[in-house]
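Excluded from the complex is one protein chain; the other protein chains are retained at their positions.
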Amino acid sequence: MKVAVKILPRNEVLDSQGRTVEKTLNSHNYPVSNCRVGKYIELEVEASSAEEAQQKVKAMAEFILFNPMTESYQLEVL
Amino acid sequence: MKKIGVVRFLGTNCDRDIWQACEARGHEPVWLWHEDQFDINTVDAVIIPGGFSYGDYLRCGAIAAKSPVMKSVTEFAKAGCPVLGICNGFQILCEVGLLPGVLVANDHGKFIDTWVELKQENACQPWAGEKMNCRLPVAHGEGRYQLSEQELALVKERGQVWWSYKENPNGSVESIAGVMNENKNVAGLMPHPERAMFDWMGGNDGFSFF
Partner (left out) sequence: MNLQENLKRYRISQSEYELICEQLGRPPEGIEWALYSALWSEHCSYKSSKVHLKKLFSKSERVLQSFGENAGVIDLGQGERVAFKMESHNHPSFLEPYQGAATGVGGILRDIFTMGARPVALGNYLCFGEPHADRMPELVKGVVSGISGYGNCVGVPNITGQTEFHESYNGNILVNAFALGLFRPGEKVFTSQAEGEGNLVVYVGAKTGGDGVHGASMASESFDDDNEAKKPNVQIGDPFFEKLLIESCIEVMNQGLVVAIQDMGAAGLTSSSFEMSSNGGVGFDIALDKVPLRDSRMTPEEILLSESQERMLLICKPENLPALKDVFERWSLDATSIGHVTKEKVIRLTWKNEELCSIDPDNLVENAPLYNRPYKKWVPQNRTESKDVSVLVDDLQNYQEQLLKCLSDVRGCSRNWVYDQYDQRVGAQTIADCRQDVGVIRLPDSERALSVALGCRPYVMRLDSHEGGKDSVAFPALELASKGFEAMAVTDCLNFGNPEKEELMTEFVASVQGMSQACEALNAPIISGNVSLYNETKDENVTSTPSTGIVGLRDSVYGPASMVEKNDEVVVLLSKVQLKTGGQYAEMQKQPLRAFGELCPQKTANFVKDVKSFINTYEISSSKVVGKFGLAYSLARMTLGSVGMSVKTDEVLPAMNFSEKYFSENLYQVVVTLSQETYSQIADQKFDFELVKIGRTGGNHLNIDNKISIPLEELKQSYFTGWGDHFESLA
C-alpha cells in the first residue's frame, strides 16, 4: 500500500527556507503569504488495511522521518 | 588589464576573494549587484563567485538564476564575451542554461572541503589557457555534476569538458569538475582557483585562471 508522508516545519518554528522563497516570489510579482517549504516522502508498505498502513508508517515517521522538535507531519494513504 | 564584473547576490560569500584575485592579476574589478541590469559594453569579462546565494534554498542557484543581473549576464554571454562561474557561480550558470548539466548533492551526502588534483580535458581560452594539470581547493555540498547520457556524449564530442578530477570527490559523472558552453566563452568549475593564488595559501595553481 502506498503512503505519503508530508513533512513541514512546525508552525511556531521559523522556516528560513519558506521565508526566502516567499520574499523571492513577492519580489517577482507573485503575491503570496505563509509560504512553508517541507519534504514529501512516498513509500510502499505491506498492509491489509489503510489503518494498518498508517500505523506502520506512523512508527517510521516517528523513528526517523521527521524531527519532532522542528517539524510536524501528515500521513495520507494513497 | 581587463575590467571584470564581479556579480554579488544576497548570500554570495567569495565576492571579496574574487576581487582580491582580480587585483592581484592587475585587473580592474567592478561590482555587479543582483538587482541591477548592466550595460554589456562596460565590462570585458564577468565572474560569478561562490557562496550560498539565497541560502541555496529550494535548490542551489535557482533563486539567483531569476535575478535581473542574470538577464544581462545571459546577454553578455550570448554576445560571446567571457563568463566564469566558480562553485555556486557554476551552479547558477547551469540553472540559467548557459552551461549544460546540473549540480546535485555529493554522493556521500556531506559537505567536502579538501584539495583536489585536476586534469585539463580541453582548453578554455579566456580562463586558465594552457595549464594542463593543477591542484586546487574544493568546498561544496552540491558539486556532483550530472547530465543525461545523450547530452554527455554531445558535450564530450564538442570538447566542452574543461577539467576533470583525478580522484572524484563528489560522485560527478566521468569525474567532471568543470565544463564550457559550445562556444567556449562561458565556463564553470567547482574548485576555487581564487583560493590558490600564492604559496602561502598552500598552492598557486589558481593564478593563471584570472
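List of remarks:
Labels A and B are assigned to the chains in the order they are written; within every chain, residues are numbered from 1.
Just so we're on the same page, contacts are C-beta pairs under 8 Å (C-beta built on N, C-alpha and C of every residue); 3 or more make two chains touch, one makes a residue touch a chain.
Quick caveat: nothing in here was measured; it's all calculated off a predicted structure.
Partners of the chain left out, restricted to shown chains and counted across the full complex, are A, B.
Chain A meets the missing chain through residues 9, 12-14, 16, 19-20, 23, 67-70. Those residues of chain B that touch the chain absent from the view are 10-11, 13-14, 16-17, 20-21, 50-52, 54-57, 110-114, 137, 139, 141, 192, 194-195, 197, 200-202.
Note that only the chains that are shown with their structure count from here on.
Separating the centre of chain A from that of chain B, both taken as means of CA atoms, is a distance of 34 Å. Those residues of chain B that touch chain A in the shared complex are 54-55, 57-58, 63, 66. Across the interface of their complex, chain B is touched by residues 16-17, 20-21, 24, 28, 37 of chain A.
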